[in-house]
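All protein chains of the complex are present and in place, except for one that has been dropped.
Just so it is clear, A and B label the chains in written order, and each chain counts residues from 1 on its own.
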Amino acid sequence: MRFIPHTPSEVQHMLEVIGAPDVESLFQSIPEPLRLGRALDLTPAVGEQQLSDELTALAEANTNAATHDWFLGAGTYPHFIPAAIDSLASRAEFLTAYTPYQPEISQGTLQAIFEWQTMISSLVGLEVANASMYDGASASAEAALMAMRLTRRSKLVVAHGMHPHFLEVLRTYVGGLGAEVRVAKASASGLSTPLDALVDDATACVLVQRPNFYGCIEDLEPLAELAHARGALLVTVVGEALSLALLQPPGAAGADIVCGEAQSFGVPMSFGGPHLGFLATGKKQLRQLPGRLVGQTVDSHKRRGFVLTLATREQHIRRERATSNICTNQGLCLLMATIYLSLMGRSGLRKLAELNLAKAEFAKARVRETPGLELVHAAPSFNEFAVRVPDSAQAALARALAAGCVGGLDLAPYAPELGNAVLVCTTELATREAIERLVSSLAANPT
Amino acid sequence: MSDDMSDDAIRETPPLRTRNVGRGFSYEEPLIFERSRPGRIGYSLPDLDVPAVDPAAVLPEKLIRSDEPELPELSEIDVIRHFTRLSTWNAAVDLGIYPLGSCTMKHNPRINEKLARLPGFAAGHPLQPAALCQGFLALVWRLEQQLAEISGMDQVSLQPAAGAQGELAGIMMIRAYHERAGQRRTHMMIPDTAHGTNPASAALNQYEVITIPSGEDGILHPQDVAERMTPEVAGIMLTNPNTLGLFEVHVAEIAEIVHAEGGLVYGDGANLNAILGVARPGDLGIDVMHFNLHKTFSTPHGGGGPGAGPIGVKNLLVPHLPGPRVVQLDGDSSPRYQLDSDLPHSIGRLHGGFGNSGMLVRAYCYIRSLGPEGLRRCAEMAVLNANYLLAKLKDRFHVPYPGGVMHECVLSDRNLHDTGVTTLDIAKRLIDHGYHPPTIYFPLIVPGAIMIEPTESESLEELDRFASALLEIEREAREDPEIVKGAPHSTRHSRLNETQAARRPILRWQDPKQLETDSETSSGSSGSSSESS
Partner (left out) sequence: MDDYKIPNDRRYSSEDEWVLKSGSQLRVGVSDYAQQQLGDIVFLELPQVGTSVTRGTAFGVIESVKAVSDLSAPVSGTVVEVNGALEEEPERVNEDCYGEGWIIAIEPVDDSEFDALMESDAYLAYLSDRAD
């Protein structure tokens, strides 16, 4: 077996040095009745070639963004990934390195994380960001827990439009803590109904996703004022990280904590993972921030270097009093995103965001012009919006598929009150021709 | 041991001796922001084939970003050089033995990387209809079956994104189970050798931790568990083998004691590599456990992640598994694999999608590549390697728990106390020899612990070199302690000031020009020159 180097004579030599008669004897501390006593019932081993054949067949059975034009977003976004990213992230010293606990031999990883912390904190407009959470959903949950610790309150008010899966994960995390979760209803515009009646002095934080699950963009400032007036924090959740290049930074609008999903920054969709949760806050709240943090320091020759720091927040020191139990994070995805943001740069990311906006506005214009279709919401949007279709969303999406498009998300399971509606996402990947094909296939009357 | 080895010394050195020689190129490289040059670009964009849109025409002015984020301006080659140089400063499994205890830093097969990148996996979406991803769902289902067989558990969920998240899920399920049975349980038993995530996960579920002392032989004893097991205790969290590398011999009896009072047993699967194909947690009385795919199942560590932490449960906990579940319908059904969200007693969702799907693909490939015999061989050679290292080192280093170990061994710095050389110094000196140090100062019950897990990937000669390095450091500690205490000498940085990093946290780069402007505007009112920053 090519992963295990030992030859029989080497094994023999090693047993002699140990003073054991055979390999079996090394397991003698396991009581006989506890041993399996048979081979594992698994399919026999296959070599690379056969494995490739098997996995290729499994892969080909999956519709994907390489085979179809892709208009399905809803928290996982189809963006173009520049070739340099995979090339760099595949380097052995990034791929097969461990957590940078020994800083003298991990400066590559540590410096890259420091660069990420700088970029993401600047994008969201807050002072401090950590070295990733698992995904946007768990980042939102951890943000809520953080707000509860900081305010010592246990009520969470969620604006309409949080990603349903993020909300589910949030409920899972706070489930055993006696937290009360109140979710506001939708207004016709696609934004949330006002939260005034829900936010009180038992509220730890107000959570708002921007753009929301339906693609609509909330104005954060009034929500920040409302939350702060009642002694609560504003948590902004970001599903489509590219929006940060175009929209007012949530921190500047008054958000105390910003969290979400950064998969849009050069991380493949990959059936939902591995992705890249992020979490940022102000310096004052630093000690309640979960996850790893990289800080700048010097060595004995006054040379600048980087280390994991403030580890006393974390499980390996604080154990039961840790801010979180997180240990392994999404390190390599963080590296990919840092490389992505370095390639795009400040001008490229903005241009890309404007390109996404242009594609969406074109698609929306086409929808308006097409009989049988209408835009569901009036609120401003970025690269995602809901479309009402003439018959069931299932039928409309089937037509789109036949036309070579995965046309969007059937909203019936999530928002039945919207009627027959599809959530459509248009990124830079969508050509004009594909958009036109999508819109006409969503609309075509079955006769 | 400075850089200037004489030519004779170099010739005498056995040809494969590992050393951090600092030869060849070793680049300086600033922060990426310091490389930035206004106007450089590293991106390309497709042609605009739709009408251009001025954001102000469709969005309210106040919602539009007016500043520029702190992103650099670089050409593609700038970016490639930057990160390539950074990579050369890292230790990695691909460079040499990485013997961190309980981390299982085994070889990361490259075929797994290639296959996970097939567009049919990499370009799939978590919300696409089941009928459109039958290949991926089949893989998920098969991997669940494989892990269930390997562990002796009844069902598996692949959703948790890391071991710690798996633990969180496992303890949540235990809590849900007791609540459903109308029981109020407030405590969780955890051995003193446990990894820090264990008490953290218990606390996140509102359990108070009862610490169980390990015996003088380094393992748990039924008596110590029985004394503490009451109807208020939800259960016990065990790692087997434990973090001393010792098999918890009394595990079955301990499980019975816990079960007899209605408690449940959680198994931390971090050390599963030691018993693959030899014993199964499910056969030892474990009710729920997590797997670490990035340890036992070879998915790469990536500088800290991503990993994956699936959980396995016995039937009594199946109703509480996170959802949705992938179900396989009978052969005639189409689509054959579907998602079941009708799970009234589920603890809920833990992840936005299926979990770290890309890592699931890699783990599946690994298990298929090894097969039942290969997996057992992993355990056998991992245990052989750890015992071999112990045999080479035990005469010079203090071994707190002598006797056979499984896949990892623990030493300490006790024998070197009068030299003033500590475990930390030994670790840093290993770096000069070209090795990533083992885990240090854990488990907590061994002062000055050095926890070594070689894994089955390491060859005899790599183990010999590593052992020689440790023995040489031990000799140096007696003969020339200062050189050990001042290590590392051969790296770009000497020991970094972690105190300063914690006392005066600097967690992001700031443009010095911006800092100057900020301090000018803030000191303007005082009328004095700018303060030193």
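Rule of thumb we're sticking to: a contact is a pair of C-beta atoms (placed from the backbone, for glycine too) under 8 Å apart; a residue touches a chain by one contact, two chains touch by 3 or more.
Everything numeric in this text was worked out from a predicted model, so none of it was measured.
Participant: If I'm reading the header right, one chain is hidden. Which shown chains does it touch across the whole complex?
Facilitator: Touched by the chain not displayed, across the whole complex: A, B.
Participant: Would you mind spotting which of B:26, B:333, B:499 or B:514 touches the chain that isn't drawn?
Facilitator: B:499
Participant: Which residue from A:13, A:287 or A:303 sits in contact with the chain not drawn here?
Facilitator: A:287
Participant: Out of A:12, A:28, A:312 or A:394, which touches the unshown chain?
Facilitator: Of all options in A:12, A:28, A:312 or A:394, contact with the hidden chain holds for A:312.
Participant: Just the residue numbers, please: which parts of subunit B touch the chain that's not shown?
Facilitator: 441, 498-499, 502-503
Participant: When the complex is taken as a whole, what residues of subunit A touch the one chain not shown?
Facilitator: 287, 310-312, 317-318, 321
Simple rule for what comes next: only the chains that are shown with their structure count from here on.
Participant: Take the average of all CA coordinates in subunit A, do the same for subunit B, and state the distance between these two points in whole angstrom.
Facilitator: 19
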